[in-house]
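Before I ask anything, here is the structure I am working with.
One chain of protein is taken out of this complex; the other chains stay put.
Moving on, here comes chain A:
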Amino acid sequence: MLQRVYDWVDERLDITPMWRDIADHEVPEHVNPAHHFSAFVYCFGGLTFFITVIQILSGMFLTMYYVPDIVNAHESVKYLQGDVAFGTIVRGMHHWGASLVIVMIFLHTLRVFFTGAYKKPRELNWVVGVLIFFVMLGLGFTGYLLPWDMKAYFATVVGLQIAESVPLVGTLTKTLLAGDPEIIGAQTLTRFFAIHVFFLPGALLGLLAAHFIMIRKQGISGPL
């Protein structure tokens, strides 16, 4: 049945070359854990992406109940976690995934570093990778405020003080992030929400696309 649907579409649109071009490559022996178990270090990039997908999916579902407003934010998180079926699981995925994605991107970076995969001609992809890392940190920072509890609030107070300590542009940066020169409140929460669910995920998807297109073009770096 599936085969026939596929054939029907393929006959009209010739999709086979498209997915083959994207997905059909031989896995080099030196990155295949079935050949050398130590090659599992090559999995960390894929695992980072896997968890990113989980973050995006679970985040989309959380926004069905979450409201970015100082009066209701905490109550809505309490409700979605405590009263909605599987709320603990869906919030848990996002909560733990946020830490795990950083662990994975770090391990992936270590692999790239110690296999020397950042060397010519792959310097640009290292740069894009570092940008992805910054975007992830940004997502972690902005997401952390959203539950609007004491921990969230004071973590952001400290984070914004760090931003403020930057010479020359510090005060400006802080006001821009918090939405007010003094108060960390209503405007801070809506801004962080917008940055967390629209701006940074958008940037992240663009960077990931660049990352993967470059890998596809250049192939995986050779064995040590």
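Going forward, contacts are C-beta pairs under 8 Å (C-beta built on N, C-alpha and C of every residue); 3 or more make two chains touch, one makes a residue touch a chain; residues count from 1.
Convention: contacts and distances are computed from a predicted model.
As stated in its UniProt record, the chain not included in the shown complex is "Menaquinol:cytochrome c reductase iron-sulfur subunit", which appears among "RNHCP domain-containing protein", "ABC transporter ATP-binding protein", "FtsX-like permease family protein" or "Menaquinol:cytochrome c reductase iron-sulfur subunit". Within the whole complex, the absent chain has one touching residue among A:49, A:79 or A:106, and that is A:79.
The chain not shown here is touched by just one of A:5, A:23, A:64 or A:224, and that residue is A:64. In the complete assembly, the contact with the undisplayed chain comes from A:89, out of A:89, A:137 or A:162.
Take chain A: the residues that touch the chain left off the picture are 54, 57-58, 61, 64-65, 72, 75-76, 78-80, 83-87, 89-90, 93.
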